[in-house]
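Here is the structure we will look at, set down as structure tokens.
A single protein chain has been removed from this complex, and every other one stays in its place.
Labels run A and B following the written order; every chain starts at residue 1.
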Amino acid sequence: MDAHRTSVSSDTATDPTVEATGQEKLVTSSIVSPEAVPQFRIELKNLDIYYSDFLAVQGVSLQVRPQSVMSFIGPSGCGKSTVLRSVDRMHEVTPGARVSGQVLLDGEDIYAPNVDPVLVRRTIGMVFQRPNPFPTMSIYDNVIAGLKLEKSRGVKKSSFDDTVERSLRGANLWDEVKDRLDRPGAGLSGGQQQRLCIARAIAVEPEVLLMDEPCSALDPISTLAIEDLIHDLKNQYTIIIVTHNMQQAARVSDETAFFNLESVGEPGRLIEVGSTTDIFSQPKHQQTEDYISGRFG
Amino acid sequence: MSAPVHEPQLHPGITSERSVRPGDRNFRFLTTGAGITVLIVLAAIAAFLIWKSVPALQNNTGSLLTNQQWLPDADPPSWGISVLIFGTLWTSILAMVIAVPIGIGTALFIAFYAPRRLSKGLGFIVDLLAAVPSIIFGLWGLYNFMPYLVPFAEWLSTYLGWIPIFTNNVDLYTKSILIAGVVLALMILPTVSAISREVFLQVPRSHIEASLALGATRWEMIRMSVFPFSRPGMISAAMLGLGRALGETIAVALILSAVFEINWKLTEPGGNSIAANIALKWGEAGDNGRSALIATGLVLFFITLVVNMTARWVVNRRKDFSGAN
Partner (left out) sequence: MSLKTDVHLPINPSDDPLRLTGRRLPRWAPAASMAAGLVIGILLLVTGVKILGLTWWVVALLAFLLIYGGWTLSVEGRRHATDRIATAAVYLTAAAAIIPLAWILITVITKGISAINLEFLTSTMRNVNPRAEGGGILHAVVGTLTQVGIATLISVPIGICTAIYLSEYGRGRLARSINFFVDVMTGIPSIIAGMFIFTFWILTLGFPQSGLAAGLALSILMIPVVIKSAEEMLKIVPNELREGALALGIPKYKVIIKIVIPTAISGIITGVMLAVARVTGETAPLLLTTFLAQDVNWNAFEGSQASLPTFIWDQIARGTQSSLDRAWGGAFALIFLVLIFYSAARILAAIYAPRER
């Protein structure tokens, strides 16, 4: 178990002290009660995803470790975004959409009958393909938008100042906007808007961050900035990122999951999942190899 | 040897809209003529009515704005519009105050709360209210609905009578501005609801998903993503509803007791609106009386015009800042 963990994080720059502490903690707690503490942050068990009666994705099972980045890759229409959206229960916002199977957050099924989707989405944040800051709010208000929901009325705005700075620094945006926090959020450039959305997402201190093709609407320089950001964010959050850009997946993620469709009308399936280096250099399935070498997709 | 030079032949119709082809010309003439006819008709209406209203305005011995009588056919004529404008505005604003929350709530219900399969049918049913003719609203309002509203009016004057507009000094609760206002509200409800519904359905999915992804409840999502985006549209819906209420004639004429006085008290038998006054007094009016009625009609038209134009302006002005992409 420990050896597995080391190999996963070896190709990304991590703070060795943090990793050592993590390993230590894992070892200690596994001595105390091996079954009680779940090993994975997110686990999908035999997940089927439906749009009304149409089965869009079938039989997905995978595990995501804490403080790691997993990327979902695959050709368009294979269901990778659908799977991502089912992790924070955004999929069911579409009328008629449903899932069967389990999605476990720290061992707890988020689709259990009594679970409150509002709390799930608080714990699992999401950043979307097109940056979507709230147009009528300032930068400051955008960042604390999620926090204000939880605080009671009458709490002064200034008490959020620390959180705003922390979140904007965490999103590598603080220096660029610290002098104009009261300007509208929609007035920033595309890359800045996306980082603002990331700041907004981490302001509520989620445990997991889902990113649905966060760079596909951005220019290469902003893309690079966000990829650097992901490297930093990994220290604190567990990240799952959907990307259609294989090089990005190779640069950014520790583990990669490859999805594919048999043909149009068939449900998407998880073909292969493993460490990024393995997937890209020694894929086990022919389909994976074909996709990676650009023969389709 | 010189080759014959071919000049490119200019086909008629390609180079400009002004074609030499007779079919094109005639058709264009026909459609332009139709458009101009519409302009002429409208200009004729305005000009003619203004012309016809002048005599009564000229020989009015009272002050047009403050006179609280209606005696245009008396000798000397004495009439004023204050009572009518008051009645028109008081009933219409009351109708708007009732119809806007219900209309917006219904639109929210259809857009965000009702199951998808029901929402189209529900929209159809609410819009059906718009098709009911006003005379039927008047008939039903007078004979079926009023008996149920009267106890409510009594309750208002008993328990909330300390608020001046709810006091009732005559112990008569029928044919009041309150009742007319409620019926008017039902008549403009489909307008407010349909326009609001259109606006709500246009909120971009990305805004809605942004708030949901932060862990907002459905109502929080509506407050964070839907209302800010839809504000100009909702204001416009309210104003267009107001515009319709202002021009409504028959239901008001049937329900109000047509007392010619300014009365703020909602539950007492009440007043008169410009349109209802015209409908009721036209038959027996003499020449000057008709002229005076036409003058009031023009005032009504002007008020309605201002309201409708403002409604359109609100939407157009804010379109740039609504955040729609």
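In the analysis below, contacts are C-beta pairs under 8 Å (C-beta built on N, C-alpha and C of every residue); 3 or more make two chains touch, one makes a residue touch a chain.
The shown structure was predicted, so the numbers you read here are calculated from the model rather than taken from an experiment.
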Visible chains that the absent chain touches, using the contact criterion stated earlier: A, B
Residue among A:Ile73, A:Leu105 or A:Ala145 touching the omitted chain: A:Leu105
Chain not shown: contacting residue from A:Gln58, A:Thr94, A:Ser138 or A:Gln236: A:Gln236
Selected from A:Leu62, A:Val120, A:Ile139 or A:Ala225 as touching the chain missing from the view: A:Val120
Interface residues of chain B (partner: the chain not displayed): 13, 17, 19, 21, 23-24, 26-28, 30-39, 41-42, 44-45, 48-49, 52, 101-106, 108-110, 113-114, 120, 122, 124-129, 131-140, 142-145, 151, 155, 158-159, 186, 189, 193, 201, 217-220, 222, 243, 246-247, 249-250, 254, 275, 278-279, 282-283, 290, 293-294, 297-298, 300-301, 304-305, 308-309, 312
Missing-chain contacts mapped onto chain A: 15, 18, 21-22, 25-26, 33, 36-41, 66-67, 105-108, 110, 112, 114-116, 118-120, 123, 149-150, 152, 166, 169-170, 172, 207, 232, 235-237
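Rule of thumb we're sticking to: only the chains that are shown with their structure count from here on.
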Inter-chain centre distance, chain A versus chain B - centres from mean C-alpha coordinates, in Å: 50
Chain B partner contacts - residues on chain A that touch it in the complex: 88, 90, 93, 95-96, 118-122, 125-126, 128, 130, 132-137, 145-146, 149, 186, 197, 200-201, 204
Chain B to chain A touching residues, read off their complex: 115-116, 204, 206-217, 220, 224-225, 228-229, 322-323
